[in-house]
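Could you have a look at this structure, given as structure tokens, before my questions?
Left out: one protein chain. Kept in place: all the others.
And then chain A:
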């Protein structure tokens, strides 16, 4: 990522924070927010609230059933052969419905030249998400009933010619999923799993399905965290992936993360990520950094 892009991201975040801190206090007379620290999760690379790579059943923003909250985020992943940047925003309506948007940009650097799309060619995608909390509460109520949500992510790849060139069948597609998340207070352990029905190749950045078919497959995400302090959770995530394309292998994703709530309105997440092979470039392991503001 070029310095100007980084500066752009920071500028967006600053604007987001300014907007966030300026308005709700006046509207709610000091009763803005309401969720406990970190219980809104952080933002995934697809824009929905969760961990870094796994979508959780949590609803974005700090508001409870009595209000409308939201969040904005910027994430960067530095890999040996790629640079990832994503940013977006989400609103959480009455802790029931989450609507999210994320823009994903993958700088292919030298791999771009190898694939014949040009050095430093950046693949772009828009992800529109909707998530509905069906039942349960991640923090309160019975420890045996997790918060369960269903959701969909419509992904619109902005580089259809690249998708076609690598053998992707479609340039857009929709993931549907069901997620279950619970903070086991007795043990300070956060548990979650997501079952995702998807045909996305590398999250959709290489299109959806392949020339042999466009069928979705069932993939699984899992998260296991430990809450060390009120503001700090450490954990690991796993995400299985389809392997549709013939030109390159696709591996499951793994991360080890730490999420720190700097304040109720600002959470920083750092992670070590292992994304495996991406479009013929092997062993993509690196660092993930994300900043989220929420109200």
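Following the convention adopted for this analysis, a contact is a pair of C-beta atoms (placed from the backbone, for glycine too) under 8 Å apart; a residue touches a chain by one contact, two chains touch by 3 or more; residues count from 1.
Everything below uses one rule, namely that contacts and distances are computed from a predicted model.
Engineer: Looking at UniProt, which of "Tryptophan-associated transmembrane protein (Trp_oprn_chp)", "Hemoglobin", "AAA+ ATPase domain-containing protein" or "NADH-quinone oxidoreductase subunit D" names the chain that isn't shown?
Structural biologist: Per the UniProt record, that chain is "Hemoglobin".
Engineer: Can you list where chain A touches the absent chain?
Structural biologist: 30-31, 33-36, 64-67, 95, 137, 139-143, 184-188, 227-230
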